[in-house]
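To keep things clear, I will list the structure first and then write my remarks on it.
The complex appears here without one of its protein chains, the remainder shown in place.
The first chain written gets the first letter, and so on, giving A and B; residue counts start at 1 in each chain.
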Amino acid sequence: MRWLTLYTRSRQLPIALLGFLAGAVLLWGLTLWWGADQTGSRLMSVTMVLGVAAASAGLCGFDAACERTASFTWPPRRAAHLVALAAMAAAGPLAVDVLADSHLQTEAIVRDAAGLAGLAGVGAVLAGGSFGWCFPFGATLLANVPIEADSDALRVLTWLVQPADSAAAMTTALVFAAVGVIGYAAWGPRPA
Amino acid sequence: MSARILRIELRRSTAPWICLAFAVLTLALLYLLPGPWAKGTGAWDQQWQGLVQWQRFMLTFTWPVVVGLGAWQGTRQHRSRMDEVLSSTPRSPWQRSATLAAAVAIGLTVACTAIFAVGAAQVASATSYFSLSWLAVFAVGVLALVAGSLLGMGLGHLLPYMVTPPLVAVGGYALVMMLLNIGISVEAGSDPWRMKVALLSPALDGAESAYRLVAHQVSLAQALWFLGIAATGFVLLAARGSWTRIASAVPGLLGGVLAMVLLPGQASAAYPHDTRAAALVCDEDGPRVCVTRAHEHLLDDFAGTAGQALAKLAVLPEAPTSVEEVPAFGNEERASLPRTADTVSVSSDILMRFEQSGEGESDGGDGLLMALLAGAGTPACGVEETEIPARIVTANWLLGAELQPMPILYPWISEDSSAYQEMVRPAWETLRSLPREEQVRRVAAVREAGLTCEGDQLDLLTQGVNPQ
């Protein structure tokens, strides 16, 4: 497991973990302070993207060009990295749900985590380590704009904060997750 | 500071990109999304105050972006491995940082002004009411952005890692969202600190109506707060020693304390009524017709429609003789609208809804006429289930044409809807089958009920009396 330790360090995983932890603690604290009614999926998306954005910067390693010369195959490892990211993103809010009895829906948490992690992958491929975080962050910004999502297009736009039974939101998240994992595994991060 | 170096920084730093991102994001949100900024009397393209206040509201989403990109700019020196060569130069890092800060500040000011100009072109053609009450709000908005970018640059310089920009951006966003949530939870009489804390946000509440201001006290306190933040960011950007860096917190904290002292603790004090915009301007040529000063440009058209409405209402006993716009401050109940026998009151919201949707449509004037006639010239009481069918029937009866729905006011009651089929049409047919005097008596009874908000208007129409 030596390589795993080195890999996590090269991907700045400790700082990402701190981001996820801080997000979860924030969500927990606000749920206790304001009550479950006041802390919905909007707040959850904001706290979740804290860790995802921090992890985005680490999706690129230190020298993408150098890492491409590695003799083992990257794709499965990269895919596993993104899946682990989604799991970490979901873990915090799920734990808060257990601890504080919030009104968050499990499906929505998993959906958001998968979609955001996928977007982080898309960002790493398209924008590299410096600006890849703009993708999950931008999705969170858009989702929290106070509009009434009364059409499918708007539900796709605000997929992060839709209720769990919204098919449009679920589809959007799954597309992001799939495109992100496949794209990131296949092409890898954009060299700086 | 050297003009040539400033020019180089303006072109080669992240400043133009920060400003482009900021302006494009703001305008995209304003134009592409159907948000509250496009609705109501204070919409961003309707009033000067509304334009600036919604522009401030948008900082909820754009301010964190500016802070994050500022942080990226702040990591430039380390990223470019310039620390070494810069630390051997005689010019002080304060001047070096000031030039960069000036470039970003100039860019952000230009971007803010450009967004304002886009909105101003629309507002100028939408209203004739102008006051400079928005100026301070706008200036504080620019200051908040500059302070945010400086804070970002300072943090990026302090912690020049790849992970800093995303953390700073998301952290800033989480903070703004928290302040927004605290602001939403403020009610009349809640703890003053809630409102004060909420007002520390760079974003302001959007303009719910054309008749609300932002108190100058708020702008002053926020200006001090963001000056403090800007100073903190600048010191972090320029400082070399760790003691200076620790001391950089002082201006920010000082600004925060001053702001907390100065900020008003109640929403009503922070967003006072704009009595000047709400003052009535009247057309006394025919029957007296008044609109608020904010809608003075509508008076000529509206006086015609209002005159027609008064003429139609004249068939009723004790008919009203004037029409007045009632400014909706955005926070009162419908039932609290004034109900006087000699005046037809129409809320600003309804007036604006026709102004915004009726332009270019042939039935815009007719729709407004029907709205004035609804409930036989009385404001709605808010008992929606039976009141609205009665309002539609009375409006149609007074208009004297074939029965038609009122799509702009009540879009959910179309000709196919069950409410229309089961309540509106039967009531209409019942009423029309009666002798003329009885029809007049029943509509007058509805007017009576509308003025007192007592009794069931639909029953009055269909049965002539209220079942006790």
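To be clear about the criterion, contacts are C-beta pairs under 8 Å (C-beta built on N, C-alpha and C of every residue); 3 or more make two chains touch, one makes a residue touch a chain.
Going forward, contacts and distances are computed from a predicted model.
Novice: Looking at UniProt, which of "SCO6045-like C-terminal domain-containing protein", "Cystathionine beta-lyase/cystathionine gamma-synthase", "PTS EIIA type-4 domain-containing protein" or "ABC transporter ATP-binding protein" names the chain we cannot see?
Specialist: The record names the chain that does not appear here as "ABC transporter ATP-binding protein".
Novice: Can you pull out the displayed chains that the omitted chain is in contact with?
Specialist: Output: missing chain touches B.
Novice: Residues on chain B that touch the omitted chain in the whole complex?
Specialist: Interface residues of chain B facing the absent chain: 2, 4-5, 8, 12-13, 76, 80-91, 96.
Methods note: only the chains that are shown with their structure count from here on.
Novice: Taking the mean of the C-alpha atoms as each chain's centre, how many Å separate chain A from chain B?
Specialist: 33
Novice: Note which residues of chain B are touching chain A in the complex, please.
Specialist: 29, 33-36, 61, 64-65, 68, 72, 161-163, 165-167, 169-171, 173-174, 177-178, 181, 185
Novice: Name, in rising order, each residue of chain A that touches chain B in their complex.
Specialist: Against chain B, chain A makes touches at 12, 15, 19, 26, 30, 34, 38, 42-43, 46-47, 49-50, 53-54, 56-58, 60, 129-131, 133, 137, 140-141, 144-148, 154, 157.
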